[in-house]
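All protein chains of the complex are present and in place, except for one that has been dropped.
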Amino acid sequence: MIWRIAQKELLETIRDGRFVWTGVVVFVLFITAIGVGAQRYSEDRALRQVAEQEDRELWLNQGDKGPHSAGHYGVYAFKPATPLAFFDPGFNDYTGTLQYLEAHRENQASYKPATDATALQRFGDLSGAMVLQLLTPLLIFLLCFGMIAGEREDGTLRQLMSMGVPKMKLVWGKAAGAGLALGVVLIPCIFVSAVLAALFIQGDGDPHTMVDFPAKLAVIVLVYLVFFASLAALALSVSIRARSSAAALTALIGFWIVAGLLIPRMSADVSKLMYDTPSAFELADTIQKGREAGPRAHEPNHPNHIAFKKKVLEEYGVDDVDDLPFSFVGLAFQADEELGFKVFDETFGGIRRTFEKQNRVRQFFGLFSPFVAVKTLSSALSGTDVHYANDFSKAGESYRRNMVTILNEDIKQNATGMTQYSAEWGYRANKSLWEKVPPFDFDPPGIQTILGRNMFSIFVLFLWLTGGFGLLYMSAKRVDSQL
Amino acid sequence: MIAKIMTNEWTLLAREWATYIALPIYAVFLAYGVANGTAWKSFLQENVAEAKALANEGFEKKLDKIDKIIAGEEHSFSEDPRVAGPLARYKGYEFATKPPLPTAAIAIGQSDVAPSYLKVQWRPMFKQQNVDEIENPENLAAGAFDLSFVLIYLFPLLIIALSYNMLSAERESGTQVLLLSQPVPVHKFVLAKILLRGGLVIGLAVGISIIGLLISNPDMLAPSSLWRVGALAVILVLYGLFWFGVATAVNAMGQKSATNALVMMASWIFLVLIAPAVLNLAAKSFYPLPSRIEMVQAMRLGDEQAAKESGFERAYRADLLRKSEEAALEASVNDFYLKVLPLEKQAEAIASPIFEKFESRKKQQQNFAENLKYLSPAAITQIAISELANHSAANFNDFNEQVAQYHEEWRNYFFQPVMENRKLSRAEVVNIPRFTYEPESDGVVAGRIFGNVVALFLFAAAVIWFGFTQLRRYSPAKR
Partner (left out) sequence: MTEYQTISNIRQPRPDEKGAGRTAAATKEALIKAVSLRKDYDGHLALKGLDLQIAPGEIYCLLGANGAGKSTTINLFLDFIKPTSGQAFINGFDVQEHSTETKKFLAYIPEIVMLYRNLTGLENLRYFSGLAGHDHYTDADLRSFLNEAGLPKDAPDRRVGGYSKGMRQKVGIAIALAKQAKVLLLDEPTSGLDPKASNEFSELLLKLSQEGVSILMATHDLFRAKETGTRVGIMRHGELVDDLFTEDIGHADLERLYLEHMHD
């Protein structure tokens, strides 16, 4: 019985010009977005791989120079992308693409693509995720709004009820029909994008970007299925309860506008109100003040430098730095860096924590809008969320810390007895030291980390699913109440 | 006659409970947008002021130190601010700032991703580590709830809600046959309905926007801002009329209300959501910018190549060590600055092709977007409103060009002294050029906006003309 109803719904839908055209539009947009996304992804990946190699070569072949100068020369870290990023670019336009790792300072990833974009960027990017997150819900609403209300208006519902079709079965049949019709549009989408993906990611055996790829893919498919199912259940319930099909349509479009457009923007405002983002100047000021308290490794005449020297001499019970068993200059550099680590942990770490708090507030709004929850999860699984950008920044920073420590340790060991000037400019290290600094490497978070971080959104999406179907179950009893 | 129909429409609207929900919400959104924009403007103002203050403080401290040194204070070599090299390269800096115009509250535009203040020193602007404003990427991506969002997205939605069934509702409720058996042609009814609803919705949009803006931004009460306010009103009226024109055309087709609603929502989604996003994608695909990765690498490889070609090496003056560490440092630093400037010039020349490509691609991309915006009234309105706020991409390009020019000036000012390896005089430090932002002239901005206004006018005129032409064939009778 359910199957028969579903088949009839599918047949009717496919004969409906509105659905066919909307479906074609969704299909074309999706394929275009995926195609362009995949092409851009593979270009970026190629560029990045070349750059990584070049940068490593430059580092290794920088010639003989002082280790601290090498620290100033520094290294660039390039943010890698996981393959799903071409489906959902997430927040990538608003996060930095590369990070300069050098002595003395923690840099943030710079060059947000949005800065270079045209004004059209603010209307959003056409991506596969955008098509699924914003347009497909409309397709679902279009599909479902008249399923019961329309039949009621046409009088066919009276007919059906008089023939003793059980209400539950009717509703489940309709739901199945909606699923089938949606499948007609989405399955070709998935098929074509799989082909495109296979073409463009071909040869990407990079184990880093492919971390847990199959699991992420499976979960992302599941997330969208749950999202669509919740919306379909909601739309069917509205169609049952609405006075007319027009009222059902109005209510659903209203929901789409509020949940899809207004709540995401408002939640951004609320999150900023609750957790203030510190201003860049405040931050620069805090960093400067923190660093100024340090041993001033480059300025031997500075009172801080002298005080630090005195402290070290007392500690080792010697009178002169030349009597120390290591180079005081190297120690001072390292002490300066270590103070910096603390300062950066407080400042940049503080910002990252603020962002996380803000994002939690935004996730909370998922209770009112499944669009928020699905965007969060989709970008997290695609490796394009803020967590991912932070992970990258943190990986860069810990690489930097390791790098300066290795370099300073070398000065400490090998520049014993040298003056400040000699230790900085006279002593030269060579390739063997540069090789001690490993190449930069970043492992994207695995599926468990991602799921752990987004438990709330998972929970919210689950709520929408159970809520949607609960509502549908209760509404199903009222199918015949307005005959 | 039209007045009579409008009065009746007003009575009907006034007896509809939904009116009392929709209009206040809409008014609140508008007010919220104004408030958000105004808060953003003062945020920009504060930051710009802070940046300027920081630069001023830097210069003042240096002058102070110079005065003390001239008065005979003991100082080490590295403490002396007059040494040209370090002053030009890292000790001295200017903040080139773009203070918000009085009209900045109209739209946030590009001002949340494009910096309004840039640190200028010797090094190329591209390499400058900027005190980038810190903002949560999620918040940036969500977009701001500013006035331009309310006007571009929500304003047409309200128009759609009020007008999608202008004719179809009366046909469905059955009053239309009686109406049209009166000696009043159908286009007069439509005209009256549009005038009333348009007066209400467009009037509210223009009224609340402008009154709100003027109250919260009293600095806008100057002729240079007021013409922008006038332009905002014109743009809003035309954009609103465009949507009423769409409503007329859709209603003239004589379909059911539900169909009308679908068609109008589809037009909205297409014109406001899809078309700009597709155009954005097209701009990026046809004129892809060279990746920042390539640029960084070009710069680094340029440095490397230049260093190899010139055999650059930072001199270690072991001979000087016998004197004192201080003297060795001084000699070494001077030596470094003598060599490094030509070297950098060479490196920049090597890397310049990719930067030129970047700039030209960016221009092409922006021109392309500028031309393609004419495909979507929403894009036109968005860009025009950003122009009014001085927050459009073009406005920021202009600012960046001014900064680039100033950067040249900075380098030219210091080049000779560095090459001569000398200290600046006090007067020379006082005379270090400072940056002042010159907003684009009203004429230039008005010229660009005029194009947008004309395009919007044509859009509105076209749909309205089409709608009213279709109305001639309108029939209240069911087939």
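Letters A and B name the chains as they come in the text, with residue numbers starting at 1 for each one.
We take it that contacts are C-beta pairs under 8 Å (C-beta built on N, C-alpha and C of every residue); 3 or more make two chains touch, one makes a residue touch a chain.
Note that this is a predicted model, so its numbers are computed, not measured.
Shown chains touched by the hidden one, complex as a whole: B. From the options B:12, B:25 or B:211, the residue with contact to the chain not on display is B:12. Of the candidate positions B:134, B:179 or B:453, contact with the hidden chain is made by B:179. Across B:71, B:427 or B:477, the single residue that touches the chain missing here is B:477.
Chain B residues in contact with the hidden partner, per the touch definition given at the top, are 1, 4-5, 8, 11-12, 15-16, 173-175, 177-185, 187-188, 468, 472-473, 475-477, 479.
As a working rule, only the chains that are shown with their structure count from here on.
Mean C-alpha position of chain A lies 25 Å from that of chain B.
Note for the complex: chain A touches chain B at residues 18, 22, 29, 32-33, 36, 40, 43-44, 47-48, 50-51, 54-55, 58, 65, 69, 76, 78, 90-91, 93-95, 97-98, 100, 107-108, 110-112, 114-126, 130, 134-135, 138, 142, 146, 245-246, 249-250, 253, 257, 261, 264-269, 271-272, 277-281, 283-284, 299-301, 351, 354-355, 358-359, 362, 385-386, 389, 419-422, 425-426.
Note for the complex: chain B touches chain A at residues 36, 46-47, 50-51, 54, 76, 78, 109-110, 113-115, 129, 131-145, 149, 153, 157, 257-258, 261-262, 265-266, 269, 272-274, 276-281, 283-285, 288-289, 291-294, 296-297, 300-301, 304, 314, 316, 318, 321, 325, 328-329, 332, 362, 365-366, 368-369, 372-373, 378-379, 382-383, 386, 392-393.
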